[in-house]
Each structure stands twice: as C-alpha cells, then as structure tokens.
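I'd like to ask you about the structure that follows.
One protein chain omitted, others in place.
Up next is subunit A:
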Amino acid sequence: MPTYELALLLRNMPKPELKTSLKRISHAIFDCGGIIRNIENLGFRPMPYKSTAHGMTHKEANYFIFKIDTPTKAVIDLKEEYKRDVDIVRQRFFKVKEEERKACTLEEELLPPAYREDVQKMIQIGKTQVNRFTYKFKYNSGLDYYPFQK
C-alpha cells in the first residue's frame, strides 16, 4: 500500500465537536482498509485567503495532517466522502515520494556557457538543422523558376 499524506482544514468549532469529526474522518480510513501512521495538529490559525465551503465563508481553520496508508483505489472514495463532510473546509491527498540525495550541481551551472553540458548539446542539435538566418535558395537546383513568393 502506498503512503499518502492528507492535508485537512477543519472549520472553527468547539473541541468536543472537533474530536467527533476527527474520529469520523479516521473511521472512514479504517473502513476502506487503510491505516493511520501519524496525525499532526498544526493548530488553529487564520488562513492566508478566505475560502468557501458548504455555503459558509471561512477565514480561520484547524490545520491537520494525516499520514496514512491506503489502497490506491480507496483514495477516490475517501475524497468523495470528505467532500460531503460539512466540517471539512479543504482536503488534499498526495503521495509521499522518497527523494534520493544527489550532489549539488551549482558548480557546473556557473561555468561559462561554452563549457556547460546542456549548451553543448544545444549546439550539437543546432548543427544538424538548417540555419534559417543564413540559408539561401540555390538557383541551380534543377528548377527553372523560383518556387516560392518573393
């Protein structure tokens, strides 16, 4: 099962209600055969822009992050279910990718253009193509007329 991260914004409500809605959200994950690895509460804070959900305009929200493992097929159902949930202002799923470490390439990027690999590649491609700035029609090409408009 792939690892997903679920960023949720819940509307402003008293604590016991928040508890029940969080329970509801996590039970939906368990029902579709998923597991929860971690729940992070980033607190109640003003949103950078207001957003509308279920006919209400929200300027503040409770920020939560769920780290979950679910089957890929279940994600669509979960999204559909959370869309109908009145307490959820905004929900975003995304897949967590493990990025491998690579050496910094800044040294090569700061070289003069003629020494850079990508520029050299571009020059090689340019050599195989017709240069339209210096190309001239050859009148001795077998045609006895100039085939294009002048």
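Keep this in mind: a contact is a pair of C-beta atoms (placed from the backbone, for glycine too) under 8 Å apart; a residue touches a chain by one contact, two chains touch by 3 or more; residues count from 1.
One rule holds in what follows: contacts and distances are computed from a predicted model.
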item	value
Candidate names "Mitochondrial 28S ribosomal protein S18c", "Guanine nucleotide exchange factor MSS4 homolog isoform X1", "Methyltransferase HEMK2" or "Pyruvate dehydrogenase E1 component subunit beta"; UniProt protein name, chain not shown	"Mitochondrial 28S ribosomal protein S18c"
Which residue of A:A61, A:A74 or A:I88 touches the chain not shown here	A:A61
Absent chain, residues of subunit A that touch it	7, 9, 42, 47-49, 51, 61, 63, 65, 90, 92, 94, 99, 102-107, 109-110
